[in-house]
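The structure appears right after this line, and notes come after that.
The complex is shown incomplete by one protein chain, all other protein chains being positioned as in the whole.
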Amino acid sequence: MTCLGTLAAAQSPQTAPATDAEGPTAAAPGFEGLVRALPDGNFDEVEALVSAIAETGDERATGVLEALASGDLHRLKSNEAVVIVREIGGDDHAFDALSGESYGEIPRRGSSAIRVNNSLRRVVAAAVGTLTLRHPDPARRLEAAQAAFRAPDAAQTDALSAALDAETDPDVRTALAEAVAVATLTAGTAPVPTQLDAIATIAARGDGVALSVLTPLTGSDAPEIASAASEAVDRIERVRQMWSAAQNVWFGLSLGSVLLLAAIGLAITFGVMGVINMAHGELVMLGAYTTFFVQEIIRNAAPALFDWSLLIAAPLAFLVAGAMGVAIERGCVRFLYGRPLETLLATWGVSLILQQTVRSIFGPNNREVGNPSWMSGAFEIGQMTITYNRLWILVFALAVFAILLFVMKRTPVGLQMRAVTQNRAMAANMGIRTGWVDAMTFGLGAGIAGLAGVALSQIDNVSPNLGQSYIVDSFMVVVFGGAGNIWGTLAGAFSIGIANKFLEPWSGAVLAKILVLVFIILFIQKRPRGLFAVRGRAVDG
Amino acid sequence: MSIQLALDGVTRSFDGFKAINNLSLTVEKGELRAVIGPNGAGKTTMMDIITGKTRPDSGEVLWNQTVDLTRIDEAGSARLGIGRKFQKPTVFETQTVEDNIALALKDDRSVWATLFHRRSTEDTARITDLLELVKLTDHRTDMAGDLSHGQKQWLEIGMLLAQDPELLLVDEPAAGMTDAETMRTAELLRGIAGKHTVVVVEHDMDFVRALNCRVTVLHQGHVLAEGSLDHVSANDEVIEVYLGR
Amino acid sequence: QSGDPIKVGILHSLSGTMAISETTLKDAMLMLIEEQNKKGGLLGRPLEAVVVDPASDWPLFAEKARELIEGEGVDAVFGCWTSVSRKSVLPVFEELNSILFYPVQYEGEESQRNVFYTGAAPNQQAIPAVDYLMEQEGVERWVLAGTDYVYPRTTNKILEAYLQSKGVAPEDIMINYTPFGHSDWQTIVSDIKTFGSAGKKTAVVSTINGDANVPFYKELGNQGIAATDIPVVAFSVGEEELAGLDTAPLVGHLAAWNYFMSVDTPENDAFINTWLDFIGDDNRVTNDPMEAHYIGFNMWVEAVEKAGTTDADAVIDSIVGVTVPNLTGGMSEMLPNHHITKPVLVGEIQDDGQFSVVWETEGLVPGDAWSDFLPESAPLMADWTDPINCGNYNTETESCGGVTN
Amino acid sequence: MLRVDQVDVHYGAAQALRGVSLEAEIGKVTTVLGRNGVGKTTLLRAIVGRNPVSGGRIEWEGRDLARIRSDGRARGGIASVPQGREIFPLLTVRENLETGFAVLPRAQRSVPDEVFELFPVLRDMLGRRGGDLSGGQQQQLAIGRAMVMRPRLLVLDEPTEGIQPSIIQDIGRAITYLRDKGEMAIVLVEQYYDFARDLCDSFHVMDRGQIVKSGTRAEMVDDEVRGLLTV
């Protein structure tokens, strides 16, 4: 597009730049001049500036470039100084990029960020990489090597090789070797045996990145290279197939854990008590909003506690949703025992009211709930990516399940809960406080829904509609597993999850969902009382 | 006389527990047969198997020496002419006593026939007779769910008779009845035997005695003894496991 | 101001699934009307907003539209978000000869005499964004990911044709559809990762609808797909959607719109300040459809003043050619095809939940009702002025589409 | 001591009990006899708190029960074996028995040995679901479950229904044993005349919602009472 220059001019019409407006190549200014020129260049020019800054080797370069990449390098509107903006206690403070001098707090719109785009970020990363290849911290060196790998540049081959020779840390060595290999292959000028070595080095990674490097080489003009590359590609592909099956199982388990969480409260209120609780989704939503609320307070009052936010939110969400559950039970469900189908009508009303209340209080929009650091990112097992949030959600779901199972099967309250729901009048004759037990049972189911909300806030929208999107699936899981059987809910959730994830790559997400539904319908024909059916005389009277 | 019902080597277990264990039994057409035996001997389960509610694990159940009852469901067995009264009275609670009987009346059971059914005067007369017989005339328009336990028992007997089945399986008809009514029930059953085949389960020995028929004693899912009441009551094992001393 | 109020209908869902997006537009309209009344109303008469809740229920949109026009006697309606809601009310506006301003980007392939499309047509959003990726990021491989409904399907169809016309091989295009509200993105994100690891620069063009975006971006962030590796450009993700997300892991992903809150113009500053005052919450954001309503409302006001009446026929005639300032520093014009001219901006997500504009078109782009990249619609055009006066005029047969008899 | 005084019970518009009065003392068995549908079950349900009374007064250990709900009455020492057994179908036999713990202090929460002595079959079937038991087994379970509560008033509605003869004898012995321990009052509804007569200390015959004849065991004249039980 030809309009880039125009755009840059249009976007910074304020004042004439401090340095030569024609760009950095006109003169050969030192580090400081280069930095001062940053705000005025268009993206191509800034890329050139970045490389030049890196080449100066100035010790301030890394800091400035990193600030640039993260969007923290600004120009003050007041004095046009190039500054690094840091957030201190919720306010923006500016520090001179060259001298480090503080300009204190700056007003909103008091400075304009130097604009970066993705290709610029890549250039910065590569530039910072070269600067940090010899950094004392091995972690930084590793990052640098990886950056070099991602943005291969034939010109850097020598620098990388030198760094490799000097490197002692084995991980960094591997990374560097790969970076050298990829740079070599990109250049494509090295002797064939060197290139074959490079192919071997890359192939040893065995992952998708290796594929992306090697696949283009299969069309190489040199037959040895082409055949070595395609052989390596084939090998990697075969291994990847196995990993992708494993990955699907993991995705299935993870989807299953979400379904389990969403459904497990319902396994109590619906499965055990027989109350068609249409407000279940809204109880989940309350849990999610509790998480939001807790994080909001933490953000404002004690940002250091952010990583603890979920641990604080979980018990609170249990209490909030549980209390709401008790209120729903005492307020309307209890008048409806003996005609549980009508609970559908009443709880539908409750769900409308809860949804709209939240909409009125918190607004109709999504609310931001952040992942604590221990729930962010991913790690790799072989070629499987496992994201921390999904992993913790799986653990959490299983823990909630185990606790619930214990409460229901091993505690007197659990026994009373089951007795009351099977024959309320007789339970009363046995001296069980049915009202209290009903409230506790419903409260437990609701509280668990709240816990689910805490977990779901980590992967989904926190909006008034949150609950609605899970309610159908939740009922499906409970019924598919066999209502009244908590183990059934577990098995139901995981089998639906895994089935879905194995179908999805093959049929697409929409069709996969349809197929799973059809499968459930057919399965119920085979087992009319679900996967873990309660059978025998006890049920068919 | 021909054989109405024959069980041969029937076994059925629940989670490894053999409720019916290699049970063989034959009942002649028109016969009145009492089945007794300890609680849990498998009497009710046996009826479940005959009526298609429960499928046996192995063994054969033959109806009129031809039809294999193990392949037939509840409605199918009813249509063959097997009627049943349950141990725990089950009636249609939200319908009137009269309608309960009317529903059970022997008639074409197809969807179209019931849709266009009109009650004939004979039907009405028969309902009246049956209600009289089970002493529920006063409750004719009451909801069946409002009856007392014993009244429900009677209503079930009425429904059973209304079906006019070839074979009546009667599970504990006298439970919850006064002694006098028990005797009346025995008489009633004796009266219909001959034209119909009747198999009765009861724990009330006076009742069984009044039936004055062949008695089969079940124990742990198979036949322990068979013969007249006097014959089986003299059996030590029967005394031991069932009658008590 | 005196005389009977002029009634303006607001037809946005305040409950149900679309409330999340549409409620803000209702508020924006209330604000615009309030501001106009402060300026003395219209034709010397006060404006009165009539708000109804079509509850995200498409047939209910038609019913409510009828109620607004026939029952309440409103002179213009501002409303709808989803295409299906618009389709649902179209016959009503046609039959009762009233006016609808539709503020959301949509799939095009439509021009109706009673409707004014103030959101982007595909040529005002999708195509420029793809151009940007091709030229600035050197993208060669494309994932077209969308929610399974007409807007993404149409947009992707247009893009597919466009990309192929630019020499992109079919195997370098992956198309993927998901259901509404899809929340488990693990497989798809991992597929994108795989697709992107074939050695060619890859980008995702997302027409994923509202609710599904948050879990999508959360998964992107967690699976570590950085914008520098595989950038995602979205057409339905704006400031409002980002407000529900921690954007730190998403910095650098893109969106194409005709307006961003971060655009630094006096008009925009004033608009933002009025909005924040009106809504009484400093954390609220503005977004593209709000700007569309801003433009549409001002155009209507001007057209009414020009016509001297609120009568629909008069306004429909007078509004074509009306030019009002938009919030990004240009002047938008109502075209004879009832679409408007708009700038196209590409913005990158920042860690503060705002977009920074990295690219914009030189001038304003006129909205095209009928895409030039689809064979059936290429010969069609819309022009609601004499002598053509037709929404689907076939330039080959020189006849007006449907009306052959 | 239980005192039922002039109690009326209505089902909707229909009156099921009319001015019924009776007393049951600790260490005594009080039986109620009557044909089907005369109101025996209704009376017992009124005592345990399942049917609201529309007139009269029920007093247990000197306290008026009117405002006390079923669970409160159970905690006050009233246990019942209802007609139709009312086993919790999905609970195991053990769990069914343990529902009786609700009224017991923690230290006493065990199933008394006498339950298993009386009904050995229950011990064999502890893990089986209550609903799967045979009718007679369920009846035994219902009685055992009431015994777990260590009640001071035991209300039995036709407890021998569906039970094999040898166990009926055992139940009879058990009732005698419980009575003779002198810790509880027993109200027994029976149709099985001989059984009732052998056990009772006093008897009441009901007809059409009223008590038409009462007396001590000594006053029980077989033919007269039997006459009232036939139509």
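We call the chains A, B, C and D, going by the order they appear; numbering starts again at 1 in every chain.
Everything below uses one rule, namely that a residue touches a chain if its C-beta (ideal position, glycine included) is under 8 Å from a C-beta of that chain, and two chains touch if they have at least 3 such contacts.
Basically, contacts and distances are computed from a predicted model.
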TODO: Among "FadE34", "Hydrogenase expression/formation protein HypE", "Urea ABC transporter permease subunit UrtC" or "Cytochrome c oxidase subunit 1", go ahead and choose the protein name stored in UniProt for the chain not displayed.
DONE: "Urea ABC transporter permease subunit UrtC"
TODO: Kindly state which of the options B:Q4, B:N21 or B:Q163 is in contact with the chain not pictured.
DONE: B:Q163
Task: Residue of B:T11, B:N64, B:T90 or B:Q220 touching the missing chain in the full complex - done: B:T90
Task: Given B:Q4, B:N21 or B:T51, the one touching the chain that is not displayed - done: B:T51
Task: Candidates A:L76, A:A187 or A:I514 - the one touching the absent chain - done: A:I514
TODO: Tell me where the left-out chain touches subunit A, residue by residue.
DONE: 270-271, 274, 276, 278, 332, 335-346, 348-353, 355-357, 360, 468, 472, 475-476, 479-480, 483-484, 510-511, 513-514, 517-518, 520-521, 524-526, 528-530, 540-541
Task: Where the unshown chain meets subunit C, residue by residue - done: 14-15, 51-55, 57-60, 62-64, 66-67, 70-71, 82-84, 87-88, 90-92, 95, 109-110, 148-150, 153-154, 179-180, 374, 376-377, 380, 391-392, 394, 399, 401-405
Task: Touch list for subunit B against the chain that is not drawn - done: 51, 53, 73-75, 78-79, 83-84, 86, 90-95, 99, 102-104, 109-111, 114-119, 143, 145-146, 159, 163
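Throughout what follows, only the chains that are shown with their structure count from here on.
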Open item on the list: Based on mean C-alpha positions, which chain is nearest the centroid of every protein C-alpha shown?
Closed with: A
TODO: Pick out whichever of the two, A-C or B-D, is joined by more C-beta pairs in contact.
DONE: A-C
TODO: Report, in whole Å, the distance between the mean C-alpha point of subunit B and the mean C-alpha point of subunit C.
DONE: 74
TODO: Could you list which residues of subunit C touch at least two other chains?
DONE: none
Task: Per-residue multi-chain contacts in subunit D, two or more chains - done: 132
Open item on the list: Can you tell me which positions in subunit C touch subunit A when the two form their complex?
Closed with: 14-15, 17, 19-20, 23-24, 131-132, 135-138, 148, 176-179, 181-184, 186-188, 190-191, 193-194, 196-200, 211, 214-215, 218-219, 221-224, 227-229, 231, 240-241, 243-246, 249, 251-252, 264, 348, 350-351, 353, 356-362
TODO: Over in the complex, which subunit B residues touch subunit D? Could you list them?
DONE: 14, 17, 37-41, 43-45, 87-88, 135, 146-151, 153-154, 172, 175-181, 203-205, 241-245
TODO: Using the touch rule from the top, collect the residues of subunit A that touch subunit D in their complex.
DONE: 412, 415-416, 418-419, 422-423, 425-434, 484, 534, 536-539
